[in-house]
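First comes the structure, then the notes that go with it.
Heads up, one of the protein chains got dropped from this complex, but the rest are sitting where they should.
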Amino acid sequence: MVQNIFFLIVLVFTLGMGLYVTVGQNLIRSAFALFFTLFGMAGFYILLGGDFIAMVQLLVYAGGIAVLLTFGAMLTAEVDSPFQSNQLFNGFWTFVSGVGFFSLIYYVLMETDWPLKAANYHEPTTKEIGRLLLQQYILPFEVISFLLLVAMVGAIFLVQKGDRQ
Amino acid sequence: MSLTLILAASTALFALGTVMFISRKNSIAILMGVELLMNAAALNFMGFSYYSPAKDHPLDGQIFALFIILIAAAEAVVALGIAIAVYKEYAHVQADQLNQLEG
Partner (left out) sequence: MIESLIPLVPILPLFGAMVMGFFGKRIQAAFGENLTGILGCTAPALAALIAFGSFFELISLPEEARVFVIKLGQWVGVADFQVEWAFRYDPLSALMLMIITGIGTLIHIYSMGYMHGDKSFWRFFSYINLFLAAMLMLVLGDNLLIMFLGWEGVGLCSYLLIGFWFTNSDYAYAGRKAFIVNRIGDLGFLTGMFLLIYFSAMHYDIVTLSYGELANRMEVLSKLQIWGLPMLEVTALAFFVGAMGKSAQIPLYVWLPDAMAGPTPVSALIHAATMVTAGVYMIGRMYFMYSMAPIALQTISFVAAATCFLSATIGMAQYDIKKVLAYSTVSQLGYMFLAMGVGAYSAGIFHLLTHAAFKAALFMGSGAIIVALHHEQDMRKMGGLLKKMPVTGYSFIAATLAIMGFPLTSGFFSKDEILEKAFEHAPALWVLAFTAAGITSFYMWRLVFMTFFGKYRGDEHTWDHCVEQPKRTTVPVAILAVAALTLGFLNVPDFLGGSYSFSNYLSPVVKDMDGHALEAGAVLHAAAEHAAEAEEHGDLWIEWALMIGSVLWTFITAGLAYYYYMKAPQQRERLMAKAGPKRIFQVLHDKYYVDEFYDWALIRPLIRLFRFLANFDKYVVDGAVNLAAFLSKGLAQIAGFLDKGIVDGIVNELAWFSQATGKGFSLMQSGRIQGLVASTLVLFTAVFALLIFVL
């Protein structure tokens, strides 16, 4: 019961914020709405028994990426004219196709009979995830660490390039 | 709360992200759309991980959600780098004007 109430709150909050991100006309406000959307996602994760993932979501996404995006928006957009900075085009048609897409997938979701398990995993997950990461998923883990490194070097190179020319 | 609802929420976020990706003119906004897409995918993994009938792998989906978050971080870094580089070159980041590929 309590879980359902929380779920409803998180759902409405996240989707509402997501909607604002999508249709909002002010880029800075969109960025802040995105921040809250990501926050709401962390709420979902907690409800789904993923305490560690939720923390990572808060740290990396809400704390890192959202702030990064806000900075990006401030550095590049015409912040002094916020309503011109975030224009839509083909708004109507994309809206229609988006709604069509959603209703289609929703229909499929409703029609499908998902196999479910009886008991859910409710223990703290940090230990188990650490074990999995360093045993079963060690290779993807290393690959992703390397990818991050490459991405950082690449980003530095990209941004620096303009100065050198 | 049920798997269907979780998946519906994820689909909704995905649709929002797609709409944003398609309809925005500003590159930074497009990037935000991509973040929404990634979150939708991660939510899908989390949902399936929680409700999956497989007994011996209760946390595999969570691991993948973690990977998605990390990939999203890498992607955001590079994409913002590109945005900044574009801004230096053109003094704007309007995607509709960046049409050098036009044939």
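As written, the chain order gives the labels A and B, with residue 1 at the start of each chain.
Throughout what follows, a contact is a pair of C-beta atoms (placed from the backbone, for glycine too) under 8 Å apart; a residue touches a chain by one contact, two chains touch by 3 or more.
This one's a predicted model, so the numbers in the text were calculated from it and none came from an experiment.
Checked against the hidden chain, the listed residues B:1, B:22 or B:66 yield one contact partner: B:22. The omitted chain makes contact with just one of the residues A:108, A:143 or A:156: A:108. For chain B, the residues in touch with the chain missing from this view are 18, 21-24, 30, 95-96, 99-103. Although one chain is not shown, part of chain A still touches it, namely residues 90, 93-94, 97-98, 100-101, 104, 107-108.
Note that in this section only the chains that are shown with their structure count from here on.
Look at where the CA atoms of chain A average out and do the same for chain B: the two points lie 6 Å apart.
Contact residues of chain A toward chain B in the complex are 3-4, 7, 11, 14-15, 18-19, 21-22, 27, 30-31, 34, 37-38, 41, 44-45, 47-50, 52-53, 56-57, 60-61, 64-65, 68-69, 72-73, 75-77, 85-91, 94-95, 97-99, 101-102, 105-106, 109-110, 114-117, 120-121, 125, 128-129, 132-133, 137, 140, 144, 147-148, 150-152, 154-156, 158-159, 161-162. Partner chain A is touched in their complex by these residues of chain B: 1, 3-9, 11-20, 22-29, 31-33, 35-36, 39, 42-43, 46-47, 49-55, 58-60, 62-63, 65-67, 69-78, 80-85, 87-89, 92-93, 96.
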